[in-house]
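Below is a structure I'd like to ask you about.
Here the complex is missing one protein chain, while the rest keep their positions.
Chain nomenclature is as follows: A, B and C, assigned in order of appearance, with residue numbering initiated at 1 for each chain independently.
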Amino acid sequence: MNATIPANALKKKDFASDQDVRWCPGCGDYAILSGVQKAMAEVGAPPHQVAIVSGIGCSSRFPYYMGTYGFHSIHGRAPAIATGVKLANPELHVWVITGDGDGFSIGGNHMLHVLRRNVDLNIILFNNEIYGLTKGQYSPTTEIGHVTPSSPYGSIDQPVIPARFALGAGAGFVARGYDVAKELSALFVEAHAHQGASFVEVLQNCVVFNDGIFEEVANKKTGSDHHIWVKNGEPMIFGKAQDKGIRVSPKTGHLEVVALGDGITEDDLCRHDETNVERAWDLAHMEGGLTAFGVLYRVPGVAYDAAVRQQLADVKAQKGNLTMEELLRQGHTWDV
Amino acid sequence: MNATIPANALKKKDFASDQDVRWCPGCGDYAILSGVQKAMAEVGAPPHQVAIVSGIGCSSRFPYYMGTYGFHSIHGRAPAIATGVKLANPELHVWVITGDGDGFSIGGNHMLHVLRRNVDLNIILFNNEIYGLTKGQYSPTTEIGHVTPSSPYGSIDQPVIPARFALGAGAGFVARGYDVAKELSALFVEAHAHQGASFVEVLQNCVVFNDGIFEEVANKKTGSDHHIWVKNGEPMIFGKAQDKGIRVSPKTGHLEVVALGDGITEDDLCRHDETNVERAWDLAHMEGGLTAFGVLYRVPGVAYDAAVRQQLADVKAQKGNLTMEELLRQGHTWDV
Amino acid sequence: MTATDSNEASGEGQTVTREELDSVVIRFAGDSGDGMQLTGSQFGATSALMGNDLSTFPDYPAEIRAPAGTTYGVSGFQVHFASKDVRTPGDAPDVLVAMNPAALMVNLPQLKPHGVLVINTDAFTKANLKKAGYEANPLEDHSLDAYRLLAVDITKRTLEAVRPHGLSSKNGARCKNVWTLGLLYWLFDRDPAPTTQWLETKFKKKPDIAEANKAALRAGHIFAENTALPNGIHPYTVPKAELPKGTYRSIDGNTAAAYGVVMGAKLAGLPVMYGSYPITPASALLHHLAKLKHMDVTTFQAEDEIAAVCSAIGASFGGALGVTGTSGPGLALKTEAVGLAIGAELPLVIVDVQRGGPSTGLPTKTEQSDLLFAIYGRNGDAPLPVLAAATPGDCFHMAVEAVRIATQFMTPVILLTDGYLANGAEPWKIPDLDAYEPFPVTFQTETENFQPFAHDPETGIRRWVKAGTPGLMYRTGGLEKADGPGNISYDPDNHQAMTTMRADKIARVADSIPEAVIEQGEATGELVYVGWGSTHGAITQAVGQLLGEGHSVSHIHLRYMNPLPKGLERLLRGFKQVVVPEMNNGMLDKVLRAEFLIDAKGVNKVKGLPFQIHELVEDAYQRLGVNHEHSNVIAMGAE
Partner (left out) sequence: MTATDSNEASGEGQTVTREELDSVVIRFAGDSGDGMQLTGSQFGATSALMGNDLSTFPDYPAEIRAPAGTTYGVSGFQVHFASKDVRTPGDAPDVLVAMNPAALMVNLPQLKPHGVLVINTDAFTKANLKKAGYEANPLEDHSLDAYRLLAVDITKRTLEAVRPHGLSSKNGARCKNVWTLGLLYWLFDRDPAPTTQWLETKFKKKPDIAEANKAALRAGHIFAENTALPNGIHPYTVPKAELPKGTYRSIDGNTAAAYGVVMGAKLAGLPVMYGSYPITPASALLHHLAKLKHMDVTTFQAEDEIAAVCSAIGASFGGALGVTGTSGPGLALKTEAVGLAIGAELPLVIVDVQRGGPSTGLPTKTEQSDLLFAIYGRNGDAPLPVLAAATPGDCFHMAVEAVRIATQFMTPVILLTDGYLANGAEPWKIPDLDAYEPFPVTFQTETENFQPFAHDPETGIRRWVKAGTPGLMYRTGGLEKADGPGNISYDPDNHQAMTTMRADKIARVADSIPEAVIEQGEATGELVYVGWGSTHGAITQAVGQLLGEGHSVSHIHLRYMNPLPKGLERLLRGFKQVVVPEMNNGMLDKVLRAEFLIDAKGVNKVKGLPFQIHELVEDAYQRLGVNHEHSNVIAMGAE
């Protein structure tokens, strides 16, 4: 249920708590916090109808800074706790805040299951490709070869690609952004609007332990040549000069990056179709240093919690209320 | 390392233990057991160089029936234990036996991580779409609407598609078979040959709690019209009369089932390309009641355990052995 | 079986002289596929309906259907029914029904001397005998001469009976358990009508199967009536027991615990959110609750036990009653999250249906070996109340108590039951629900000076805030919280204060529970047995017997394990010997020793089986220095 209050009645600051924000100066988490607060003000969910559940990690300190209900739980378990919150109180807009360690290392199983069940949660994965809070060990999204305290000779674990994992898990909404992107809060608004599990990966800079790994992609100057924001129904063009695009390779049938001109026009480019899961699969991990942002995949579906409520209502409608007395007396009884 | 002994020197029965098999009469597990034993004899791995690790479930009783090393561990954790076995003793061929509950409910996270790390394990998922051992509750692969003791009004959880999950996790070898298929043991031979994590889903009939759910697909009479065995490089033809096939839809770019004839010839059909992950994605879940069997996806890669050993060797080569005495005296020391 | 008197009873149209017994123990044993669990529970249900007191004990292998004919595939079900008070399924059976050689092999050693032995001769094939480990056929080598043998080709008789209903011989033979039930019904004067009804309901959609089974039941009954019974076997009857007046039903511990949770939630005025992951022997809690969607019960089958307990904690945060149930290995997985609920001061009910350990252990067998784990099994100083139910029916009441304490004290509570309670059934007088005092939860709604972690200065309890309440937005979690505002606090004194507060709060639960009492025997004396959980029946019967023999023995039974009830120390000090019978290797004795510095000793049985009465009686003889031979009055004569 999306209880809303008149647009513009709520301001970003209505979603801030009275606690000092304790992230390192320069941490990408600040921008994401701001993006979420802005999105909440925009959708107009009153703060008391919002619950934010997180695990453990720098990113998972998030709820303390929101003037909403918040549960900074235990490592990796936020999706499971959030499921309980949503089942107990369907009126709440429930957000899950997690990190690449919290959500994909220890918490991978719960992530799988909320996505496949399609619980109506808005999940933001802060992907800084590192364990921040425990001081910089490599994470399941860290690139091979990374030297960290726990991989002094370079990590050898093949990283998981969160968006592909989400697709493989059967997610109905998969999006990606980056911490300082101006489009970020709009992405959260979309996630909020989606009924069912919305998975949003946000590339996030950890200034202390992994500074600059997304620099090329997220940098104001170079970024637009290394990323594309996809929009449903629109051709996939990008580049500072809007001179590059993505088309379906006539050879392989897969997405490939092409330069416009030289016989290739906008009409040759692929138009983004949010409901096309194979395209989303390609977009989730493009070759050649290109990163796709935006809603990569979105299909409507029945949210798990809605189905639960429906079933409760159906059984009640069909069988009526049962009293405790009746329950105990069901089946064989006898008098002495 | 694949220590082998002369072909035909080993027989299927060399891989049987002295324990009575305790599955229900008619259970699909018997056929899979036989398939594994046959495959092992074929590849000629001596029984003492094979270790089979399982979790908990009917399927997970498997190791007791093999005359190899076996570890019937705890629920969901077989991939993690198997990783340790392989790291400790790389000579061993390590197999993981798991069920849809064991491997995808409680054990989903470890499954994700052995697949993405590409640990050289051969993983067989016994998918009977039910929790057998605990007497018939629905599992993460159970279809929506199934009535079980824990879903008396029908289950409402969207099931996970194991092969898609495996692809999303970054697996390099994804295959599928069914319990009584004659091709099954050959599939295990392929899994064995693959360096890195091999994921084989086997549709398995549970005669007691989920009898007949794969009947249409696996039945001797009707099966060939409802399933296809894909072979690398070969056109995708199927049907008792070999009159149906799969092609790339000119409209959507996705795989679709077509009838041969009426202008559609074998040449129009898609040829299976094991290395094409998007095709594998499509094959993992075809519309219209068709189930694809065989090696859906296979790409070479570096096995995690091989990389670990390489790194150990590299550091040793580079730094030489370090004695305990030297270790303790590294850095600042002073004499009193 | 204890003979009392002879009387006349009328069989179908015919007058039969029946020997009156006041107590009979029957064990049904056969292959996992032989339907022994159904047979036994039908016999029990019928006996309950007929007014006997009873206790049942299912004992089955962990395999779903172990290979036919093997000893490890034997499934057993013991029924103890009587015209007097019954607290245990009985030590040794008076009657053993063995459907095959393996069942005989496994169970014969327990049969009473000269006991009744019902055997399906058809199953005594060479192959089956070999599988069971018999060198010779016991039906032929006189090795069973010491028993009263009723050997029948049950399969053949059953097939004859069901033939008119057109079943395949495979399906037809499946009715042999019901045929056997018919035979025993006649032998023990049971009314077949409830079973007939039950068959009709169960096979509503397969009328041919229903009819075949009904025919088998009748045929077994008629066979017994018309056959000359072997020497020493007469028709028997077991009169009604004198039970307190009321309406009764049969109940097992899992059903009772599930219903108790719902009752507790009603008293608290809360909806239930039960998050669980199936595990033997706790799965039935989920099955029962899943049926109660029309009683404000939501069930969530989670992906594992961690998600299960976490979903329950989330539900409590959202203002529902979060409940989770499991067995040992699952409890192990929940420990971290239970600590979170302690830190966040949220209500949570955890039902642990104990089974044999360590690790996977003996999944279908009973044990009490999670006690210390329940009390101490969390990182950090993480105290919580631990309760334990004593009988199947008591699971209802103790579940209500668990809900009361969890919601009133804002704490997780562990309720311990075990496999024996969970699966064992007893006739249960349906309690007067109006006698239960409601304990409605009043959520915090007051926004003025709101502090989410303000603790009542008297009780140390914080008010429950339902996420979603206007104006009370707050943040919580597993980090230490500042007393009052609840923000993260690393302050040393605050941590000390909060640790003390958490400990004191749990200690104060003792103020809200009944004081310790002597259940049987004098208030002071030579020996007191201090039991907890499902040893209740065996201790009660053993102490009853010992008291009858004039020994100075008493019985205290604990239902509140942490904190311990008030007055316990004083009671214990009234006895020269304090002895703790437990189905574990020694746990409650440790607790009592540490708490009271009393030299409590254990009687420990770790066999996956409940205590037998004689085991405790003999233990008492030894401790009391009673001459064993002399006093051995426990072997109840079969004739």
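The criterion applied here is as follows: contacts are C-beta pairs under 8 Å (C-beta built on N, C-alpha and C of every residue); 3 or more make two chains touch, one makes a residue touch a chain.
This one's a predicted model, so the numbers in the text were calculated from it and none came from an experiment.
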- request: For the chain that's not shown, point to the residue among C:M36, C:L49, C:A62 or C:L348 touching it.
  value: C:A62
Task: Can you work out which residue in C:S168, C:T201 or C:N379 touches the chain that's missing from view?
output: C:N379
- request: Would you indicate which residue among A:Y138, A:Y178, A:F199 or A:W281 is in contact with the undisplayed chain?
  value: A:Y138
Query: Looking at B:K38, B:R77, B:K135 or B:K244, which residue reaches the missing chain?
result: B:R77
Query: What chain B residues would touch the chain not displayed?
result: 17, 19, 46-49, 51, 53, 56, 63-64, 66-74, 77, 79-89, 91-92, 109-110, 112-113, 308, 311-312, 315-316, 319-322, 324-325, 327-329, 331-336
Statement: Where chain A meets the chain that is not shown, the residues are 20-25, 56, 58, 61, 74-76, 105-106, 108, 131-135, 137-138, 140, 149-153, 157, 208
Where the missing chain touches chain C, by residue: 61-62, 72, 327-329, 331-333, 335-336, 339-340, 342-344, 354, 356-365, 367, 369-370, 372-373, 375-382, 477-480, 488, 490, 492-493, 495-496, 499-500, 502-503, 584-585, 590-591, 593-595, 597-599, 605-609
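Rule of thumb we're sticking to: only the chains that are shown with their structure count from here on.
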Message: Report the inter-centroid distance (CA atoms only) between chain A and chain C in whole Å.
response: 45
- line: chain A touches at least 2 other chains through residues 109, 112-113, 308, 311, 315
Statement: Residue ranges of chain C touching at least 2 other chains are 293, 303-304
